[in-house]
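Apart from one protein chain that is not included, each protein chain of the complex appears where it belongs.
Up next is subunit A:
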Amino acid sequence: MSGGRNGGLGNAAGGGRSNAVGSGPGNGRNNAAGRLLRRGLRSGLPPGRPWRAGAPSGWTGRVRFLLGRPGLALSLLLLALVLLAAVAPGLFTGRDPLTGVPADKLLAPSVHHPFGTDQLGRDLFARTVHGSSASLRAAGLAVGIALFAGSAVGLLAGALRGWVDVVLTRCTDVLLSIPALLLSLAVVTALGFGTVKVALAVGLTSVAGFARLMRAEVLRVRAADYVEAAHSLGVRRHAVVLRHVLPNAWGPVLVFAAVEFGTVLLAVSALSFLGYGAEPPQPEWGALVADGRDYLATAWWLTTLPGLTIAATVLAANRIARALEREEEASVR
């Protein structure tokens, strides 16, 4: 899992490192950002919302589009279900995720308990469903932090250039040179336990990738004719940056956020597996896998089913991100 989330970053930095762990099921290479970058370097005119440009228009068109891509349809469905579980877990299960029936401990999966029960007789399906909220919130928050902070750093570096650019770029280089999981561990150890702190730790270590990509996009857009035109018309520098550069630079960055979601979810789960997440008995996906690891020989479902849930969610997120990225590319061509 370590390094996996660096795949995109490595490419963004022109390094060409890639890793299949955190990437989609199909092509196995998570180099969305790299491709976006190459595309970016070709320069081009700014479309309004480029990542939507290639999408088929109309309701029937969309359905036909999805029918031709069952993997994508399945991924969308799965992610929709997981998001729904995070928002309204009561729709999926009526069982209490925190209080179990000790007499019913370690029951294998059945109709009554689709995921079986854990060592204290709690319904594992209920715990997985209720755990999705904490895990997705942490992943979402982490991506949000990375997106916001990374974009701000990239925008500053790209727009101001000069020594600001040098300092910020060297800082992101330093961040990129430290293995991400190791850095998250160090940060979370300093911060303490809890879902929000885990999100903060993972988010901070993902800032560098976003900063790099945003800077590259800003540099590309800066050179465009309409920006020069704005300058020559006497528009102030910060207004040019906010009104003309930023809106035209953030498309690929947003797609990169989607690409990052899967790997960030893995990193969050890893920290939660190591015990830095929510306080027990609150369920969290990574913690559920960790709880079951002492029972690998006697109760396989405790690790396998929450583990498969994480894997399926990450794969679905990556599949969707890949589709977005393709459309982004198509829109440029």
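The rule is simple: contacts are C-beta pairs under 8 Å (C-beta built on N, C-alpha and C of every residue); 3 or more make two chains touch, one makes a residue touch a chain; residues count from 1.
In the analysis below, contacts and distances are computed from a predicted model.
**Q** Not counting the visible chains, the remaining one has a UniProt entry; which protein name from "ABC transporter substrate-binding protein", "Oxygen sensor histidine kinase NreB", "Pyruvate,orthophosphate dikinase" or "Heme exporter protein B" does it give?
**A** Options "ABC transporter substrate-binding protein", "Oxygen sensor histidine kinase NreB", "Pyruvate,orthophosphate dikinase" or "Heme exporter protein B" narrow down to "ABC transporter substrate-binding protein" for the missing chain.
**Q** Which of A:Thr303, A:Asn318 or A:Ser331 sits in contact with the chain that's absent?
**A** A:Thr303
**Q** Considering the complete complex, identify which of A:Leu74, A:Leu120, A:Leu160 or A:Val196 is in touch with the unshown chain.
**A** Only one listed residue reaches the unshown chain, and that is A:Leu120.
**Q** Considering the complete complex, identify which of A:Leu67, A:Ala88, A:Ala239 or A:Ala311 is in touch with the unshown chain.
**A** A:Ala311
**Q** Contact with the hidden chain only, please: which subunit A residues?
**A** Answer for subunit A: residues 98-100, 102-103, 105-106, 119-121, 275, 279-281, 289, 293-300, 303-304, 307-308, 311 touch the chain left out.
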